[in-house]
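Every protein chain except one is present and positioned as in the full complex.
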């Protein structure tokens, strides 16, 4: 049931993971030997597939979490604990259209592309050539490149889209681009931000306090892991204590409907009011 | 551009939110007066729409977060902070097929239905008639009912689906249903669990330690909000300290491919091994 | 073995706590009846002492924690989780001398007085008459008044002590009083601060960055309680998420010894250097 173009994960006997897009004629190289994609294509999910040296690898369908963990990264990436919450707050949905800046290593880009599906669209902006390319490579590797339009561009010049469902800014001075974000957004649609320092959060809040923004929310997400041992259950000794602060807001919209009274209601309807 | 069937959110002057599915001829009742759906259908997102008493409501496209917050609930619901992470770990994707038990008030069901899209499918099991109905009402209200199949059934009898992409169990004794979950899952696909006490986590880990499970992970997610005031930024005084422990695992799969050597590789290919 | 002047705690059948300083001839009034201090003086710790209506109260020696919890408060108090850490960082010890401002309800004052002992001294400054009095009442109630000197005074005028072992400032603009604190401190001795907002922390750090301060530390302490049930162990649903940020620093000292070479070392000693 596997077919060329499918994304698979192969787990080595020691737990090392390889994510690959299946292509006829290709060969995966591992420290335990070689494995032809043809061989993988004949196997089923959950099966053990052997390298030419006889080492068994488990064949698994990767989750988004698996993909994000295996991305090539040269920046601090946004963690899955933040990504999941961002998705809910931004209203990302299959078929949706979302703007993101900067692309960085493409971790959030990958997640957005995953969830907007084949009918959706992610527009990602990155000024630094190096990360523009890295994000593109990661998206290609994850098989999600067709859902994404990349722009190697300074967002000070504005965004090229309008009426998008959400904008996420992971840039150093997001307060400089609020107007551009509002122009690109569907009126009233959500904006999100990631910022590492409290000083930046304060500066962004100052900017948001000026404009007509609402639903302003500042938060951080902490993930605490446990050693998964039934008889000695306890939290890990150490944990990630800070990725960044998440900020969300909605622009109140610029245009108003000027009907002061709803004309569709007749007098008798008014009587049912509870 | 709005059309009947669209889900909209209307925000009152005091910030109270109303989520509605637009239907011709219907009227929304609020404490500030009535508003005909026809009137809303003529407005644009971001606009102010007025009740028959002249009060302005902001018209917004709701995010998944907005929906989950407005669900009718008669149980402890799974919070957005957990939902987002669950989605990533379970590999939920547009077009995916997922099993969940129990449905509860349908908060996670709503999120799963949102992200599997029109091509996907959520199968949700709930033994208690009361919650079976409540979940159905909430899904209908959110306009997501068509993506979900509900089962008013004890999962001790097993699941009715096979080869699903993920199973999530939010039940009191999930260790009793591991075999059923494995049978329903695509081999190697992820399972997730939510449990409130450390004793339950230990019991589940004992069960997972017996079977061939891997990628076993125990964690909790903490969300800390800040007062969003630029000049006096500080965390909220109090926070939710515990929703539950999240546990994830993958069954290693039952069947093995018996090729001890990859036959697709010729001798000369072997030489390229790095 | 109890004697007049001893501080005791009496726990009602429902767990309500009464802390009292024993005085001959006095009577404690409770919702369960009266109890003469003479009766208490004849009992032993751990005993049940009955009111005139026959209700049994457990007689206990109160801990500092018990005292702090029972203080009359009209301000946000410093919590035990912070107090303990402050004590260690400030080097508070039996016989020590410590300055604190402002006194507030006297929670930290009580703790400092407790630990400096009969030979030590706490100097507490409070500008607001209301809290100056409240702090005094609380210290008297806790039987610790003799170890404390209270000053109803604006610290902008400086402190009246010198060579104290530590200074703790729980005031709105501590950066205005750094010089006064340094003047009062034993050279190199520790200073501590409690501040609620990140903006205040940044302002204080700016001031500390100017002067010759070292060991600058910013932190917060979170206390998470569990429901103490053996079979259903789990964190409490909610917790205190923020009391304040703790900041500590040491002034580097103003005077230098001008001996560039240690004269007490003879040449042959130098050879043993490791």
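To keep things simple, chains are lettered A, B and C as they appear, and every chain counts its residues starting from 1.
Definition applied: contacts are C-beta pairs under 8 Å (C-beta built on N, C-alpha and C of every residue); 3 or more make two chains touch, one makes a residue touch a chain.
All of these numbers come straight from a predicted model, not from anything done at the bench.
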| item | value |
| --- | --- |
| Neighbouring displayed chains - absent chain, whole complex | A, B, C |
| Of A:24, A:154, A:173 or A:197, the one touching the omitted chain in the full complex | A:197 |
| Residue ranges of subunit B at the interface with the undisplayed chain | 198-199, 201-202 |
| Interface with the undisplayed chain - residues on subunit C | 11, 15, 27, 29, 33-36, 38-39, 43-54, 56, 58-66, 68, 80-81, 83-95, 111, 114-118, 165-166, 186-190, 198, 201-203, 205-206, 208-209, 214, 216-231, 233, 245, 247, 250-257, 259-265, 269-270, 272-274 |
| Those residues of subunit A which, in the complete complex, touch the missing chain | 196-199, 224-225, 231-242 |
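Quick note on the criterion: only the chains that are shown with their structure count from here on.
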| item | value |
| --- | --- |
| Subunit A and subunit C, separation of their C-alpha mean positions in angstrom | 47 |
| Overlap residues in subunit C, where contacts from two or more other chains coincide | 198-199 |
